[in-house]
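For this view, one protein chain was removed and the others were kept in their places.
The first chain written gets the first letter, and so on, giving A and B; residue counts start at 1 in each chain.
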Amino acid sequence: MPQPTITLNIFRYRPEQDQEPGFQTYEVPYRTDWVVLDAINYIKDTLDGSLSYRWSCRMGICGSCGMMINGVPKLSCATFLKEYYPAPVRVEPLANFPVERDLVIVLDDFMQKLTSIKPWIIPKEAKPLSAGEYRQTPAELARYKQFSMCINCMLCYAACPVYGLEPRFLGPAAIALAQRYNLDSRDQGRSERQEVLATEEGIWDCTLVGECTTVCPAHVDPAGAIQQAKLATALDWVKGVLIPWGKR
Amino acid sequence: MAGSREPLWWLLFAAGGTVAAFLVPIHIALSGIAAPAGLLQETFAYDRMRALVSHPVSRFYLFVLIALPLFHWAHRFRFTLVDLGVHSARRLIAVLCYGTAVAGALATVAVLLTL
Partner (left out) sequence: MSAYRRAMPSTWWLRNRAYFLFMVRELTSVPIAVYLILLLLMVRKLAAGQEAYEAYLRFLATPGMVAFHLLALAAALFHAVTWINITPKVLVVRVGENRVPPALVAGANYAAWIVVSILIAWIVVRS
C-alpha cells in the first residue's frame, strides 16, 4: 500500500528575493501521530532546507512554534495533521505581527511590552537576605497562579483584532502578566504598573472579543485578567472621587 | 477627554449593560410586543398606566432603565466604530457617542418630570 500524503500550503517570504510573500505547496507523508510541526520538520530535513520557522521543545512548553494553521493561531507542536486530513493544511506566520522571514515573526514589540509592565516582584521594602524568604500561603498563591502559566507563545496577540488594528495596544499576555504580579501577596508594585496599564493603550482599548482566552494553550484566560484589571482600576477611580484625600 | 475619564465611562457601560441584560428583555416583551398585540389591554389602559408610571419609585426606575443602557450603547458603539477602522477620529467619536448618551439621559429626566 502506498504511503498516504497530505498537502501543506506554507507562507513564504524571503526579503532578499521576494517583493511580496506567496505560498509554496509541499506534499509530505501523512501519519496519524504527526503534528504540523513534524510535517514542517520533514520539509526542512528532506524537501526544502530554505524554509525558516521557530521551534524548540515540541511539547507545548516553550511557546516558540505558534503559527496560523488554517487561519487559527495554534502551537504547531500540539496540532495533529489528522484534524485536517485529507484536506490540505494552510500554514502562515502568526497574524498581527510583522514577518521577518517565512513563518518567523518580529517579536521585539511583544518583548518590549512584556518588560514595560515590570514583570517582577516589587516589594515595598526589600528585605535583607538574612530576614528569610517572602512567605506565601496556598490561598495567596491560588489568587494569581492561573495568570502565571503563560508560555509567551503570542497566540493571544495573533487572535486579538484590537492588537491587529492598534499595534500600540498593550495586549492580552502583557496585561495578564501584570495582573499575575498585582495579585501576588508579596508584591506592592501595582501603582507603578498602573502607569502603563490604566491607559487607553493599556486595559481600556480592550473590547473583550475574548479570542485570546479561546486560543490560549496554557488556559491563562487573559480576557478575564483584563476585565478584572478594568474593574479594579474603576474601583480605584471611585475611591479617588469619594475620598480625594485618601492614598491608594 | 476620554483618557482620564475611562473608568467613569466603563462603570456607566457596565451598569448599563447589566440593566440591559436583566431588565430590558421583559420590558420589550411587555410594552413592545404584548401591548401592541392587544394581549394586555387592561394593563396598558391609559388611566392605569399613567397612575403606575407616575409613582416616584416608577419614575426613578424608568430613569435607571432608560438612561444607563444609553451609556452602554455609547461605549460599545464608540469602540465598534474604532474597530471598524475609524481610527483617525477617535476623540471625536468618543465625544459624540458619550455626548449623545448624556443628552438622552437629560431628555429622560425632562420627560419623567412632566408626568
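The criterion applied here is as follows: a contact is a pair of C-beta atoms (placed from the backbone, for glycine too) under 8 Å apart; a residue touches a chain by one contact, two chains touch by 3 or more.
Just so you know, these numbers come straight off a predicted model, no measurement behind them.
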item	value
Option touching the unshown chain, where A:Gly60, A:Pro88, A:Pro119 or A:Gly164 are the choices	A:Gly164
Missing-partner contacts on chain B, residue numbers	14, 17-18, 20-33, 35-38, 40, 43-44, 46-47, 49-50, 52-53, 62, 65-66, 69-70, 72-73, 76-77, 79-80, 83-85, 104, 107-108, 111-112, 114-115
Touch list for chain A against the chain that is not drawn	13, 15-16, 21, 71-72, 95-96, 98-100, 106, 138-139, 142-143, 161, 164-165, 207-211, 213-214, 221, 223-224, 227-228, 230-231
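Convention: only the chains that are shown with their structure count from here on.
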item	value
Chain B residues within the chain A interface of the complex	2-3, 6-8, 10-11, 14, 76, 79, 82-83, 85, 87
Complex contact set, residues of chain A against chain B	161-162, 165-166, 198-200, 204, 207, 230-231, 233-234, 236-238
